[in-house]
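Beneath this line is the structure, given in structure tokens, with notes to follow.
We show some of the complex, not the whole, and keep each chain where it was.
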Amino acid sequence: MEQTAQTPPCSETLSADDTGSQRIRTNFMSDNVGPVCPEILAAITQANVGDAPAHGDDAWTAQLEARAAEVFEAEVRVFPVATGTAANGLALSALSPPWGAILCDESAHIFGRECSAPELFTSGAKLCPIPSPDGRMSPAMLARTIAEVQAGGRRLSRPAALSLSQATEWGTVYSLDQLVELTTLAHDAGMGVHMDGARFGNALAHLGCSPADATWRAGVDILSLGATKSGALAADLVVMFDTGLAEDMERRIKRAGHLWSKQRFLSAQLLAWFEGDLWLRNARHANEMAGRLARGLLRHPGAMLPFETQANEVFAILPEALVQALEVSGFIFLRRTAPPGVHGTLVRFVTSYHMQHADVDALLEALASGE
Amino acid sequence: MEQTAQTPPCSETLSADDTGSQRIRTNFMSDNVGPVCPEILAAITQANVGDAPAHGDDAWTAQLEARAAEVFEAEVRVFPVATGTAANGLALSALSPPWGAILCDESAHIFGRECSAPELFTSGAKLCPIPSPDGRMSPAMLARTIAEVQAGGRRLSRPAALSLSQATEWGTVYSLDQLVELTTLAHDAGMGVHMDGARFGNALAHLGCSPADATWRAGVDILSLGATKSGALAADLVVMFDTGLAEDMERRIKRAGHLWSKQRFLSAQLLAWFEGDLWLRNARHANEMAGRLARGLLRHPGAMLPFETQANEVFAILPEALVQALEVSGFIFLRRTAPPGVHGTLVRFVTSYHMQHADVDALLEALASGE
Amino acid sequence: MEQTAQTPPCSETLSADDTGSQRIRTNFMSDNVGPVCPEILAAITQANVGDAPAHGDDAWTAQLEARAAEVFEAEVRVFPVATGTAANGLALSALSPPWGAILCDESAHIFGRECSAPELFTSGAKLCPIPSPDGRMSPAMLARTIAEVQAGGRRLSRPAALSLSQATEWGTVYSLDQLVELTTLAHDAGMGVHMDGARFGNALAHLGCSPADATWRAGVDILSLGATKSGALAADLVVMFDTGLAEDMERRIKRAGHLWSKQRFLSAQLLAWFEGDLWLRNARHANEMAGRLARGLLRHPGAMLPFETQANEVFAILPEALVQALEVSGFIFLRRTAPPGVHGTLVRFVTSYHMQHADVDALLEALASGE
């Protein structure tokens, strides 16, 4: 898992200058360290007029569900919450009982990055991690795991949910064919399918298909659609294509403390994010920055890229000395545990909607100059 | 519990005119239907500069803890979250194990208004409601309940936490002496003390003492300090006076999905709320509007006020016909179940930081004209 | 709740003589301190032949379900477990989701005597205690509580289960008419009905009706049928009259650690308990002993009986001096917290299937002689 690269002091101040100068030495730590998209901040301000019914009975939330139905070309139920961990946990709790098994890739955020939030939200379902080379589980491994859980019989956990991360935690993207093959296996086993879409927009930008093709038409029942990493202040949308799963959802949300009294400010963020395809434009831009960075890294003799760069995350194996040089010179990024037997250090660079060519090039130049 | 008074259509539109016209017929439903305080919205905008470390490692959060220490004249650990239900649940989870008993007034929000969120956050602690005439439990009833739970012995729930709502759900406020008497009983029984301060500012404005006097000096170990009802967008602060309780708190927050990646936008709200005592000025104003409304109601022959109006909630028993007339003429407020044997209808009017004399007077005039 | 009357040292030894002499000074602490009924111990021994499929696939368990169907004149699903707390928790978990409300009398074992086991088994449902004079809630209070919970709306706990203790914790028994009135209210509100029958046999012996009349014909959906207090070693039977509730029940039982590998030894106890109406004979005898004790107490000038003695528990208010005299002379029983304003000490005497007239009379004589 992660070790945080040392953060330079200036990043801890409020001065625009500092943060300005900081921007020169780019922060590739994650796509959640950036600012809120101006359009979204403006929408929050515009929503701040007079009174509005509390707890989701406001007009913005009603409009959001209608908008999502257009975006996904289907009747949907949507539930806005502030974080992706909440969205994942709530979605999984609608798919799996406490005695259900939730199958996911071993790299899945729900398995390794959420402090057993899924176990909390589902009241203790069993997470079954499935090994894969690049974050994309294989149908063969999924079929084998389903068979093993089913073999436990009527007194042990039953396969209840398949959770797929799109884009994956290794920056790769499932193809539509791969999705269909996996979701068909899951449905045939009576399981529901959840998609962790913290970076769904980035995956969609890579696939170049419609939101509907990448979700319900590919067998997804519930999507956690993340906006925070792509320009929102704090907003994630649970999108239910199987609307029957929405029963009692508001109670699940309330008892987890995720029901905002002033929910219009959650829904307004997402309305602005969908408006004029802002969400896709932001995702495309972040992907382009990642592609630019990946191409640049590949030109560097000492760099190796273990995974295809298909979304907005670039993973590279670099000589430790070079990694330290980058850190010292003010770049911020994540170190990851390298696979056994690999020489060098595995690092992650995440690009964002607000980065410029110069931000990426600064890193590449630093690398080239062997800083 | 509650039935929502019918909401006039115009309240569901986005038009500033409508909401403007709506403002004439005042919305007394709750103090969470209003807009965000301009100072707080401005602070959010100002915080939107460049990158900042995620998940609470930002400078705003660090500053918030320092600011809270000044406000409460004590070393404190603070944890900002988006909702009061989350703050209450997280605070209680730090005080009670799953086999603990949490004692609270039968009118407490944690007992009747949070969909068993405390049970979720504490992994199943036992809530023990204590009857009271006006939301303020008596020391005698508390002592009796503690004794009964203790008598269960080493194999049944042990008294773990006392939760006091300040202001109470009936708009009353515990005096400092009452607080000390109750918290002393709790501490003598080895219990921790939580204060549900969703309207703590309003209580403080009534008491006219210092925040320290009203909390840790009165025996409070953890405070849920609510800002959303007093001008914030979505912000509640868990304030730990017993800093030892903070261990693993970030893990509790993360696994409940309440850790914001862009936490600066939570902390910035609260910093602005404390700035220049905005929180107290908002609370004082709301209390004044409630007092004005209460005095006006008392002048009405048909009205009876069952509880003292000490914060920003006014409860009145009115003839049903009058209640319906108010609803039809566009006022919004809550109906509550009247106590047995009471003639008339029990209603709740909540005043807010942004209401004007005209808003209150409009209701009084409607009452007078027997609309 | 309870304080244990001091236990004389000899009760802690293994000597048959001691326990013999102990029997002279009767142990009225509870009906769970006694020995196993000879017929049941014999059945365990007889079941100890050769191999048998594990985890409930044995012939004894299959036979038990058939036998229960005869006893209750209905198709039922049954699940044997070792304790009443497990049976109650498992039954309630089949009726209430985590966001459901479980309504019960304030004296209910599930509320005050199980260390929040129902909260554990239901993953955090909300228990709502309803006050009553003698352990039997009134339809009016139930209707009022249902209305209050329903008024919370679609985001707060919904009324999910009514739990009735038969016999009650105060030794009283609901009449069939009372049951029907309460269960009708519950079903009309969409709730399921659970009966905590830890002493169901004693209630049935009092009512003199058929098991079917006292359960499903009176609106009960699930019964926790307790055998341990009436002669079993450790056995309680979850009886589902609404067989649809049985789905995934074996998984609930397994994950709570309540699935015995050698389940034949659980089922064999219950088969013997039903055989020749042993369960009813034991219950009738215990009730007779309680009646004899109650009549004797009523003849004592200093004694007051606050509740009708309808099952096998006798509650009496006695002068403290007399209570201590009884304790010192070796009688064992429970002290309970007396209601406010009551002079004297409230004590509980529980009679059992194995007590003799001499056991009861010994206490009455001690009382008479003012020991």
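Structure notes:
Read from first to last, the chains carry the letters A, B and C; within each, the first residue is number 1.
Note that in this section a contact is a pair of C-beta atoms (placed from the backbone, for glycine too) under 8 Å apart; a residue touches a chain by one contact, two chains touch by 3 or more.
As the structure is a computational prediction, the values presented were derived from the model and not from experiment.
Of the identical chains in this model, 3 are shown in place, and the full complex in the file is built from 4 copies.
Here is the rule we use: only the chains that are shown with their structure count from here on.
Comparing the CA-atom centres of all chains against that of chain C, the greatest distance is found for A.
The central chain here, found by comparing per-chain C-alpha centres with the mean of all protein C-alpha atoms, is B.
Averaging Cα coordinates per chain places chain A and chain C 51 Å apart. In chain C, 98-99, 123-124, 155-157 are the positions where the chain touches two or more neighbouring chains simultaneously.
Put simply, chain A touches chain B in their complex at residues 7, 11-14, 16, 19-20, 22-23, 27, 29-30, 32-36, 41, 44-45, 48-54, 57-60, 62, 81-83, 85-90, 114-117, 120-121, 228-229, 233-234, 251, 254-262, 265-266. Chain C contributes residues 55, 97-99, 123-124, 154-158, 248, 250-255, 259 to its touches with chain A in the complex. Contacts from chain C toward chain B in the complex involve residues 1-4, 98-99, 101, 112-116, 119-120, 123-127, 129, 144, 147-153, 155-157, 337, 340.
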